[in-house]
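This report refers to the structure that appears directly beneath it.
All protein chains of the complex are present and in place, except for one that has been dropped.
As written, the chains take the letters A and B, and residue 1 is the first residue of each chain.
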Amino acid sequence: MIAKKWRWSIYHIVAAGGAIVMIYPVIWLLMSSFKKSETIFTTSTQLIPAHWIWTNYSEGWQGIGGHTFGTYIYNTLVLVVLATIGAVLSSALVAFGFGRLNFRGKSFWFAIMMVTLMLPHDVTLVPQYILFSKIHWLNSIKPIVIPAYFGAPFFIFLMVQFIRTIPGELDEAATIDGCGKFRLFYRIILPLIIPAMATAAIFSFYWRWEDLMGPLLYLNKPSMYTVSMALKMYLDAETLSNWGAMFAMSIVSLLPVFAIFFFFQKHIVEGISTSGLK
Amino acid sequence: MGKKLSAAIALILATTLTACGSGGNNNNTNQAANTNANASTSANAGKTDTGENVTLRIAWWGSQPRHDYTLEVIKMYEAAHPNVKIEAEYANFDDYWKKLAPQAAASELPDIVQMDISYLSQYGSKGQLADLTPYLNNQINVADISENAISGGKVGDKLYGFNLGVNAVNFQYDPELLKKLGVDKPDDNWTWDDYFALASKAKEAGLYFDNGFRPEVFFGYYLRTKGQHLYNAEGTALGYEDDQLFVDFFKPLSQLVKDGDTPPPDVKAQIKGLEDDLLVKGQQVGIFQWTNQFVGIQQVANRPLEMAHMPGPDREKGLYLKPSMYFSVAQNSKHKESAADFINFFVNDVEANKLIKGDRGVPVSSKVIEAIKGTLEPAQQQVFDYVAWAQENSSQMDPPDPIGAAEIITLFASIAEQMDFQQISAEDAAKQFREEANAILAKNK
Partner (left out) sequence: MRAVFKKDLAGYAFISPFVVGFLVFTFIPILASLYLSFTDYDLFTTPSWVGFDNYNDLFTHDKKFWQSLKVTFLYVFIGVPLRLFFALMVAMLLNTASKAVGLYRTLFYLPSIIGGSVAVSIMWRNLYGDKGIINGLLEAVGLDAVRWFADPIAALWMLITLSAWQFGSSMLIFLAGLKNIPVSLYEAAGVDGANGIHRFFKITVPMLTPIILFNAIMQTIGAFMTFVPAYIISKGTGGPLDGTLLYSLYLFRQGFQFFDMGTASAMAWIMLIIVAILTTVLFLSSKYWVHYESKEG
């Protein structure tokens, strides 16, 4: 009993200690958002603000050129939610094909998929931009959202690996029961890879949320700008920057990501355990 | 969705061969293929703008204050021209150029684009920008603008950018800190020798003197005082023959770093923003930079700063007024006249310039300068006065940077860094710079 208590204490000391080291920068960011813009760097080693001010939040929220920060959050949410739904669902479908089915050309297509991950985007960016310009998709969220519905290689590969940890006997049992391939996918595999899908959802949400290049290239109108673009508006290397507003809005923009993480991480843990099935 | 998709596939197959090749050559040729969904209504293409509805896209870089007042100026223009609608696109400097390059490659540039001197040749001579010469004295009134200011936007005989305002370089310093070195102000006619003598006292006083010189700007200035130029007139090679000039300029500078009179590169790398700049924190006497940067540093430092001239001799030969930035009109614009009209408004309208207040450099219109003088903050007033002085005491600018300048500027910064870290002698640096810079410029032959 005593040994157990010791183990419990040590566990929490290690975990909490590690956690503090990990999140110190976030706390610093939070505290800095309550400091006056000019003093953020000169007092950067001093965590607690000498004078607490809220104006960074009110100023930052006003946004730029008549668009409040709420507009940017709304724009980003629309884009991110649409893209995430598409990426997670389509990737699960494709992953089942690669992970569970045998067909001619499978290795070929899998290799192609891996190759698309290995080529730096910078060199496909211009041809892709020209392509989207030819089909008149510029100045809309289409070039960002629609391709997400055709599977994201990172998530496909992730889910393939999870599907392959699922015992094959399950399929045989299901096939004997007369399950078609789609029902096998939908009824048996999908529930089992919920942890992987939750992980993919968290990543997709966060990556899209912070992505700058896509919105920067494809959204022209300030009324369509996203959070990642807006955060950079406060800063410019050549002139004055409003650090306070930038930090305050960084904190605000972390909240949705934080919420999504908190919500989905439960599903990573509480995903239906395979234990009952074997 | 399905229908759209198959249409998309068909289109792609049809354009497979041109998808990449069309990057450059379609400015004029395949306009038809480029009827752009978002540019505007196509009804008025090819006609003059009077009375008809026109939508213009305009893009610039900057930070929040510039975005805010530029949007105000746009509103003023729209109020005066109800048939014109202006769509703004703005970003910070780095992001701006990331976006502009693909837009140019796809012939999707906004009608009006803000241009920087180091990109003007690149975009201009590769067919992306329209020659503005035909619009002078038509849409753009240049009665109050000097010929010198206009020609700052010329590449060869084509006017690819309209100068929005000018800057000069000088020495911006804290008089209280300078006093610690036993001097009230640098002599009006100080020389490089005076500069080195003064700067080498900084360490003893527990200060840095300045934070170094941007190599391409200040070595360029130095060369001009010697009657030489950084680039030759054609932009095909370096413009100076004698590497001794390079050594004379950089050797003492790296000695200052070695002696601790100016900060080493790693100290500078730890500065996060204007707010913890060494000058602002009172650890550095002054800074050599462009006049338009004075307002910002003054505001952050929040104590009186002064401006002094560049060291000479032959300062007048070295000094020049540099266009701070330009507005250019895209070659793919279908409303070039309207775009030119907006540029006219931006440079000539007094009310608009009461908002702009020299943020894009000291205005080029003498009428505007006269009219807005009373509305300026003290620091802005100092800048205007300095530029007015420089106007009388400077020489004609070199042509805009040649193609490849961006690569040379990076190379130069890297070589200067090596000298400041004492990794390479000025003599070897001179040789290396000449070799590599000439290799880059040789591509322009």
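The definition used in the following text is that contacts are C-beta pairs under 8 Å (C-beta built on N, C-alpha and C of every residue); 3 or more make two chains touch, one makes a residue touch a chain.
Since this is a predicted model, take the numbers as computed values, not measurements.
Checked against the full complex, the one of A:G65, A:G151 or A:G244 touching the unshown chain is A:G151. Considering the whole complex, the residue from A:I73, A:V94 or A:A174 that touches the absent chain is A:V94. Looking at B:M76, B:L181, B:L245 or B:A413, the residue that reaches the missing chain in the full complex is B:A413. Seen across the whole complex, the unshown chain contacts chain B at 5, 8-9, 12, 16, 19-21, 23-25, 94, 97-98, 101-102, 104-105, 122-123, 126-128, 264-267, 269-270, 272, 403-404, 406-407, 410, 413-414, 417-418, 421, 423. Looking at chain A, the residues touching the absent chain are 11-12, 14-16, 18-19, 22-26, 28-29, 32, 41, 44-45, 90, 93-94, 96-106, 109, 112-120, 122-128, 131, 147, 149-151, 153-154, 156-158, 161-168, 171, 181, 185, 192, 195-196, 198-199, 202-203, 206, 210, 231, 235, 237, 246-247, 250, 254, 257-258, 261-262, 265-266, 268-269, 271, 273-275, 277-278.
Just so we're on the same page, only the chains that are shown with their structure count from here on.
Within the complex formed with chain B, the chain A residues making contact are 37-42, 44, 64-66, 125-127, 129-131, 133-136, 138-139, 212-213, 216-217, 220-222, 229, 232-243, 245. Residues of chain B touching chain A in their complex: 8, 11-12, 15, 19-20, 22-23, 33-34, 36-38, 57, 61-68, 71, 87-95, 98-99, 101-103, 105-108, 110, 272-276, 281, 293, 296, 299-300, 302, 359.
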